[in-house]
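For chain A:
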Amino acid sequence: MTAVALRDVSLVYPGGTVAVKDVSLSVADGEFVVLLGPSGCGKSSILRMVAGLQRPSSGHVVLGGVEADDVPARSRGVSMVFQDFALYPHLTVADNIGFPLDVGGCARDERAERIAEVASAFDIGDLLSRRPAELSGGQRQRAAMARAIVRGPRVLLMDEPLSNLDAVLRSGLRAEIVSLARSLGLTVLYVTHDQIEAQTMADRIAVLRDGVLEDEGQPDEVYRHPATMHVAAFLGSPRMSLLKAYVQVVVDSHVALHIGGQSVDLPWPDMRARAVAHYDGEDIAVGARTEALRPAAAGASGPVLTGQVRHLEHHGHETLVSVDVGASGVEACGLHELRTGELVLRVRPDVRPVHGEHVGVHLCLEQLHFFDLANGRRIGPRGRRR
Partner candidate 1 sequence: MRKQWIALLALATSGLAACTGGAGGTSATENLTGQTVEVVGPWTGDEQKNFEKVLQEFKTRTGAEVKYTPAGDELPTVLQTRISGGTPPNVALIAQPGLVAQFAKAGAVKPVNADVEKAVTDHNAAVWKQFASVDGKLYGFTFKTANKSAFWYSEKAFQQVGATPPATWDDLIKTSKAISETGLAAVSVGGADGWTLTDWFENVYLRTAGPENYDKLAKHEIPWTDPTVRKALEELAKLWGDPTLIAGGALQTEFPKSVINVFGEQSSAAMVFEADFVASVITTNTKAKVGQDAKFFPFPSVAGSKDAVVAGGDMAVQFKDDKATTELMKFLASPDSGKIWAELGGFLSPNKDIPESSYPDDVTQDLAKRIVDAGDNVRFDMSDLAPAAFGGTKGAGEWKDLQDFLADPKNVDPIMQRLEANAAKAYGK
Partner candidate 2 sequence: MTLVAEEVRIDVPVSGAPRRGVVSRVFGRLGNGFVQVLLALVAVFWLVPVFGLLIASLRDESANTASGWWTVFTKPAELTLANYAELVANHAVWQSFLNTFYIAVPATILVVVMASLASYALSWIEFPGRETLTVVVVGLLVMPIQVALIPVAKLFGAFGLFGTITGVVLFHVAFGLPFAIFLLRNFFAGIPRDLIEAARMDGATEWVIFKRVVLPVAKPAIASLTIFQFLWVWNDMLVALVFADQDSAPITVALRAQLRQFGTNIDLLATGAFLSMIVPLAVFLLFQKYFVQGVLAGSTK
């Protein structure tokens, strides 16, 4: 059953700014869906429309199969955890948690019981008499979640609930939130700009950019077969390298991709070669994650690009090596920081390339991604159903 559905929802602000554009999305009962995107992409607006805090300019929000446009926030059976927690400063933790119950006209005994129940679930049982000002960030977060859940909502909305916490707390809470949602059978719509959160928590990811839903699917599907260059660039760490390539079709042999002064051949048997061949004489974007790259001897044969080591990043268990292969880079999402075309290579920590050294990079052709430069779409036969 579909718990939440957006049908061609758009949101246009009075000034004419389009925050959300024709977004359709459905969330199944009990599903954990993460709305992912850079800030200002419209994900929070979508959340607020589902919450009933914002009315769509057009389209409909459907809750439990009923159009909910005229249902006020308080009657939607939807709870929300705010980015800054929005705890009531004048109330104790217990009263904060109890607030939705009071409002709903909950009996006294039941109220106390449920507060205790939720508080222990979030491990804040001994903080109940404190005020928000006396809590740490993590404790406030838990209190906010407890308040959201106490009423037993069917849908829980979370707006970057972890962004105000430090890294250690975050990773702990990620798992906790997921398991809690599972155990309660909650439908969760979770907004974040952190792709790691998205990858680790979501049953399904929906990636937004400039108010448009660019891709959606299971996390690893989206990771492995991103629908657009922007989605590709947004997911994964380190980020996908995107290089500009000139396509030249060599009939009966292969499709040559000229990257900088070098070239890589895509043999015809590769399913994608035919699709890429449509771009004969044009530029496309070639995307490569680190797992598609292996170190090789400089000038080695095969799909190898040679370049100079520009930058080294030691991570202890591995080292990331930026190699300048003389290609020009492609910007995506405005956050692709590789300006000149560099490839990021992952090497064992004991391998110690020297800055400026010439190295070869072997490309695993199957794992390369090709994108249309004009519209950012993926080139090639669909790797999955869309």
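Assume a residue touches a chain if its C-beta (ideal position, glycine included) is under 8 Å from a C-beta of that chain, and two chains touch if they have at least 3 such contacts; residues count from 1.
On how the list was made: all candidates are chains of the complex that A comes from, given by their letters.
Treat the numbers as computed from the prediction; the structure is a model and nothing was measured.
> Any idea which of 1 or 2 touches chain A in this complex?
Touching partner of chain A: 2.
> Which of the residues in chain A come into contact with candidate 2 in the complex?
Residues in contact with candidate 2: 48, 51-53, 72-75, 78-80, 82-91, 99-100, 102-104, 131-135, 137, 140, 147-148, 151, 157, 164.
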